[in-house]
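Working notes, structure below.
All protein chains but one are shown at their positions in the complex.
Our next item is chain A:
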Amino acid sequence: MATDQAGRPPAVLEVRDVRVTVNGVRALGGVSFDVPEGSLFGLIGPNGAGKTTIMNVISAVITPQQGSVRFRGEELTGTGTVARVRAGILRSFQQVRLLEGMSVLDNLLLGRERFRVVGLLRQIGGSRTGRRQARRDLAVVEEVAAVLGLSDLLHRDVQDLPFGVRRLVDVGRAFAAEPDLLLLDEPAAGLDVTSRRLLLEAIKRAQSTTGATVMLVEHDVDMVRRACGESVVLSNGEVLARGTPAEVLADPAVLRAYFGRSDA
């Protein structure tokens, strides 16, 4: 186990010296950080910093050339995406991905797939275990929908919903999976200021009710300051700083990298 300063909760995720090269371009050049249990953890950095890449590594969408990722003290390297999801590591993508033409309810229920144990025949024919699981799935999904404010929309087709609500459904599917660790890749991207705030509030609410550890990529510094506990700043595939939002955002190196060249 990594030695931590006294008083800090144990790290649920330990990223160690992860290096990724895509098509000869260095995306991550030896990234290390710990994500403390039960926190809303901020992952900040300008475009191209490597935030999506590190999420891809953690969820096994890509394999790093070097380095290791440990979840609850166990080495993840070598396991696939589905195995990690079943272990409780969920994620959303920068681009909204939904079951188009299906209801909000169906989309949220998809998050329950990781708990599925009932086999094909009994699934089609119906079984006591299957029905019990279906009841539990529905209960969890309704709870998540209530926390996120989707209760009245459960039977709407996601295709008919505005972008902000679709984002919320995307995030809701991940929360419906009762994640231990949830990676959210710029969930508020493309939303207006009001919707961003509402979405992040909803995420914060869901995080505190479920107790999940959430790693959040977000560009808006004010939002990060308000929502996140500990944070890491990435730039050019390297960790620039780590600490509370107030600490990292006061770091001169961060000020230079972040505000020196991005949206500002």
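Everything that follows uses one rule, which is that a residue touches a chain if its C-beta (ideal position, glycine included) is under 8 Å from a C-beta of that chain, and two chains touch if they have at least 3 such contacts; residues count from 1.
In the analysis below, contacts and distances are computed from a predicted model.
Peer 1: Can you work out the missing subunit's protein name as recorded in UniProt? Choose among "Acetyl-CoA decarbonylase/synthase complex subunit gamma", "Succinate dehydrogenase", "Electron transfer flavoprotein beta subunit" or "Branched-chain amino acid ABC transporter permease".
Peer 2: Spelling it out: the chain absent from the display is recorded in UniProt as "Branched-chain amino acid ABC transporter permease".
Peer 1: Considering the whole complex, which of A:V147, A:L181 or A:V233 touches the chain not shown?
Peer 2: Missing-chain contact among the listed residues: A:V147.
Peer 1: Using the definition of touch stated at the top, determine which of A:L90, A:V141, A:M223 or A:A241 touches the missing chain.
Peer 2: Missing-chain contact among the listed residues: A:L90.
Peer 1: Based on the whole complex, identify which of A:E37, A:D106 or A:E142 touches the chain you can't see.
Peer 2: A:D106
Peer 1: Taking the entire complex into account, which one of A:T21, A:S195 or A:T244 touches the absent chain?
Peer 2: With A:T21, A:S195 or A:T244 as choices, the missing chain is touched by A:S195.
Peer 1: What residues on chain A make contact with the chain left out of this view?
Peer 2: Residue positions of chain A that touch the missing chain: 59, 61, 80-82, 85-86, 90-93, 97-102, 106, 109-114, 116, 118, 120, 123-124, 134-135, 146-149, 153, 156, 160-162, 164-165, 168, 173, 177, 191, 194-195, 198-199, 201-202, 205.
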